[in-house]
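Every protein chain except one is present and positioned as in the full complex.
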Amino acid sequence: MKKIEAIIKPFKLDEVREALSAAGVSGLTVSESKGFGRQKGHTEHYRGAEYQVDFLPKIRLEVVVRDDQADAIVAAIAEAANTQKIGDGKIFVFEVSDAIRIRTGERGDAAI
Amino acid sequence: MKKIEAIIKPFKLDEVREALSAAGVSGLTVSESKGFGRQKGHTEHYRGAEYQVDFLPKIRLEVVVRDDQADAIVAAIAEAANTQKIGDGKIFVFEVSDAIRIRTGERGDAAI
Amino acid sequence: MKKIEAIIKPFKLDEVREALSAAGVSGLTVSESKGFGRQKGHTEHYRGAEYQVDFLPKIRLEVVVRDDQADAIVAAIAEAANTQKIGDGKIFVFEVSDAIRIRTGERGDAAI
Amino acid sequence: MRNRISTAGAGRLVAAAAALFAAGTASAEDVLSAGDTAWMMTSTALVLMMTLPGLALFYGGLVRTKNVLSILMQCLISAGMMGVLWVVVGYSLAFGDGNAFVGDFSKVMLNHATPDTLAGTIPEYVFVMFQGMFAIITPALMIGAFAERMRFGPYLAFITIWLVAVYCPLAHMVWGGGILSSWGAIDFAGGLVVHMSSGFSAMAAALFLGPRAGHGKQPMPPHNLPMVVIGASLLWVGWFGFNAGSELAADGTAGLAFLTTSTATSTAVLTWVLVEWLHQGKSTVLGAATAAVAGLVSITPACASVTPGGAILVGFGGALICYVFVMIVKPKAGYDDSLDVFGVHGIGGAWGALATALFIAPFALPEGMTQGGQILIQLKSIGFTALFAPVATLVILVALRAVFGSLRPTEEDEALGLDQSEHSESAYIEAA
Amino acid sequence: MRNRISTAGAGRLVAAAAALFAAGTASAEDVLSAGDTAWMMTSTALVLMMTLPGLALFYGGLVRTKNVLSILMQCLISAGMMGVLWVVVGYSLAFGDGNAFVGDFSKVMLNHATPDTLAGTIPEYVFVMFQGMFAIITPALMIGAFAERMRFGPYLAFITIWLVAVYCPLAHMVWGGGILSSWGAIDFAGGLVVHMSSGFSAMAAALFLGPRAGHGKQPMPPHNLPMVVIGASLLWVGWFGFNAGSELAADGTAGLAFLTTSTATSTAVLTWVLVEWLHQGKSTVLGAATAAVAGLVSITPACASVTPGGAILVGFGGALICYVFVMIVKPKAGYDDSLDVFGVHGIGGAWGALATALFIAPFALPEGMTQGGQILIQLKSIGFTALFAPVATLVILVALRAVFGSLRPTEEDEALGLDQSEHSESAYIEAA
Partner (left out) sequence: MRNRISTAGAGRLVAAAAALFAAGTASAEDVLSAGDTAWMMTSTALVLMMTLPGLALFYGGLVRTKNVLSILMQCLISAGMMGVLWVVVGYSLAFGDGNAFVGDFSKVMLNHATPDTLAGTIPEYVFVMFQGMFAIITPALMIGAFAERMRFGPYLAFITIWLVAVYCPLAHMVWGGGILSSWGAIDFAGGLVVHMSSGFSAMAAALFLGPRAGHGKQPMPPHNLPMVVIGASLLWVGWFGFNAGSELAADGTAGLAFLTTSTATSTAVLTWVLVEWLHQGKSTVLGAATAAVAGLVSITPACASVTPGGAILVGFGGALICYVFVMIVKPKAGYDDSLDVFGVHGIGGAWGALATALFIAPFALPEGMTQGGQILIQLKSIGFTALFAPVATLVILVALRAVFGSLRPTEEDEALGLDQSEHSESAYIEAA
């Protein structure tokens, strides 16, 4: 199994989720995060104090898939999340040693 | 070392933490996340606009343990987080290449 | 490639980010999390009801780097985040199977 | 200055009743005072502000995130339902002639009145609305006791019946010329009618419904303390209308009621903060906010009967007694009066009704009455209210359970939170 | 009691105009009443509170997190710009003699007045400020229609011109002795001048600017419902000043207006909640808050013309009609009146203006007028306002587009949110 982690722009979440459903993914987990990268932040003003905001809101999406799905899923995310603009984000792939479904105790591919 | 990542129902956090303490874990990290899966979301109404909420609140728990602890820890989480209801969540296990305790610089098993 | 995950004290984030920039990192992702460990929590009072807060706010920082950068980056984080006080946090290192830049489709070291 | 207290036996209530019954017959009183009317319209607006947004925020901040909307909704619908009900029939049941226990239907739909009808020196329409705002807040005060665990439908049915069966009779008995008024009970602004009635009824409801799932095991801290403080602050501000408005005029007695209200409340805040410091090692914002409400409740029946010095004693005692109930008795006893309606309104209201006589100023003692005599009257009235309100409440709840099955949401819905299960809404949404 | 309604043809407007025109000449009316003045200063403060913080919170809670500050800023600058403009020239254009359509420059900078100048029984300065608060809230009401998509500069230019070109003339026509007043239109507190004018203008602006990016595809739920409820509550409380204050005195008619205002609003809340329950299976907090505003709008023109029973009908009808517009017509039609300014203020205001005549009480019908006649006058006035306001608004917007290029932010800025793009600020910061 592989875990695919994607850092994407928040407004792309719905599209990506739909793309993943279409690609056969039945579960995923997301969390709010902030990213620092090539994409420029902005400056905020508070009574003359300038405040540089380097971290931009991103969605961190995690999905564990069977080895044979991994490439297709990566491609699906890359396509759905793409806006051709700096800051679109990254996808990282990791090996998963094991997976367990808490409710049933199922393990491995059956659990995801 | 192994990293065990569990996606659980929020109200189960306290029980899981106690089970982990009992199992000899001395540290762990959690973050808020939202999960999409078999568990049904719900519909919200705002002045006639319907708004489908597919993502449900989940806690994402991470704990790094010695290889020999891993099975026991997975079992402890699986037991404590189980409600026999859809949406109880998943546990994923990963290999950890290295661990460092920032305060002391200790590495490996000593660091966790 | 390696993914370096660090759990640090929130007020150290700016210093760590600067240290990473200095060490040649051009992107990273952070999220808010709560940690349980040796560092003591505190007690809150609400109309006579005591409420033990065991989880303390931490920043969870993730950065993917080339294999040859990994040691230097780990050292940079460990130095910048260190306050010599309990609760400074941990650094964990993982193998990354692949990385993709969404905008360009670049893969591997080129993507990070 | 026209001092109503000294001339009017048991105070305002008789004055009000007299004014009403006299309406239509010409008398020296029967001239509209623009000044009194200005103050009474202001007071009426202030009393609405106590419920919306005051109480809604105070209670809303105290519950968990998943239930804040259910509280807001319960306050809103109290203003909706009670606001209509009062005009249609409630006012008539409370202030119609009737008998010793309840009014009649002579003022249904306010058909007896025109813009020219006076109640004392103000338009009766203004008096109706002022009293109407009391009828809105009193049922809403109970919300805190069964917060986070009562369905919306049963709640709405409950407060509707409660207004007619508990509040209107009690208001009639105390303020409408009924039995407690004939005993000589002093309840200037509603220690019995508003606070004891809601506090003791709320306790009955809390026991009847049972504790929240997880009560006593799981911490349930307030989700938003600044919201609690805004609420308590607006309650304080609005309470000037509640108490000084109960004089129905802008005169020296109103001035006294205004001053004692604020002084007792300040004293209660200071007392609670210091006591908590000594007792717990630190004083809390939640404590200070609770203390403000405890002080306000305590001075409510007494506000026109005590000197400034007396107000300090009322506030001091109110803070101490409520502190003990909220911080010590409740945790020990284990009942789930979730937001301390009983500990603050029930106990504080009873204390205030007693303190009215304990610290009564010479000018406020009705002619021919001794202080000891007044103390006995107050105790009798407290006892009556402490029995009548919760018993009637239990009867209503038993009947409602027969109709609705359960008054509570399912376990699952309670865990999900009432905002979702009852209203399909989320309070806070961090949109993309 | 002096009943202005029954003696003054089309009501307050004529009374106000008469009082103003008579200023300087001695008459029996020309004596300051401290009571009336007290009530009018209170009312004025209440009407400011409707905008700041009432409306700001109501609208601010309804938008997405990234745009809440832009709403607050638009409300603040309305108080800034309109507040100055009104004193400098607006008041003169509305209440100066002028012609049938607009006032003149005779009262520019209020140079005609001193602290001794009266308007009826109150200082003219107080009348100026009371009316000034109306001039602050009316443009701000429109914000909801083009929320989340208008740049700050064009907005500021828009409301500035709109006040002079739409609001002042309309206020003159209805309240300043102009043409609608001579028709005999009854608009006690601003159903035409405030609510229809802003509601219909807002609709024009919403159509002119086009929908928000993502409208209809992407959900845009309110980011903070408790904020919406605080806003609606403060609107309710403040509205007592708006409506009962429009009598310009603390008398029986003010008392009537006070009572009908609250009764209609309670009825609207109750109605909406029950209708939504039947129609959608659940009732929502957002529905109840919206209903309160719909009820308040509906009763505004009618508040001194109907009995308590009539108020119930006005509130009931207002809730029903606004419900249909907000919940059914708008989603079907597909226009993006983001926060339902048209559905609530435009429609509710028109309903109220009609209901004024439909449910008019005998004592409120001008002498020599039949109810049928009054209905026709009201319809004519509604029609006039429904045409004049949006057409004038469109002309202004076309001109502004010529000056500013686009009135909207770039697509990117709209996605980022106006708080960042227009003001470089974030509403909420969880600092380390």
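Note that the chains are named A, B, C, D and E in the order they appear, and that numbering of residues resets to 1 at the start of each chain.
Everything that follows uses one rule, which is that a residue touches a chain if its C-beta (ideal position, glycine included) is under 8 Å from a C-beta of that chain, and two chains touch if they have at least 3 such contacts.
Note that the coordinates shown come from a computational prediction; the quantities given were computed from them, not determined experimentally.
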item: Of D:88, D:225 or D:358, the residue in touch with the unshown chain; value: D:225
item: Residue among E:62, E:102 or E:122 touching the omitted chain; value: E:122
item: Touching residues on subunit A - with respect to the absent chain; value: 44-49, 51-52
item: Subunit D residues that touch the omitted chain in the full complex; value: 1, 3, 33-36, 38-39, 42, 46, 64-66, 220-226, 229-230, 232-234, 236-237, 240-241, 244, 249-256, 258-259, 262-263, 265-270, 273, 282-286, 288-289, 291-292, 307-309, 312, 363
item: Subunit E residues that touch the omitted chain in the full complex; value: 32-39, 41-42, 44-45, 48-49, 52-53, 56-57, 60, 68-69, 72-73, 76-77, 79-84, 87-88, 109-111, 114-118, 122-126, 128-129, 132, 152, 224, 227, 230, 422-431
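Basically, only the chains that are shown with their structure count from here on.
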item: Taking each chain's C-alpha mean as its centre, the one farthest from subunit A; value: D
item: Equivalent-chain rotation between subunit B and subunit A, CA atoms, steps of 5 degrees; value: 120
item: Chain centre separation in whole Å, for subunit C relative to subunit B (CA means); value: 17
item: Subunit C and subunit D: spacing of chain centres that average the CA atoms, whole Å; value: 52
item: Overlap residues in subunit C, where contacts from two or more other chains coincide; value: 31-32, 94-95
item: Subunit E: positions in contact with at least two other chains; value: 219-222, 282, 284, 286
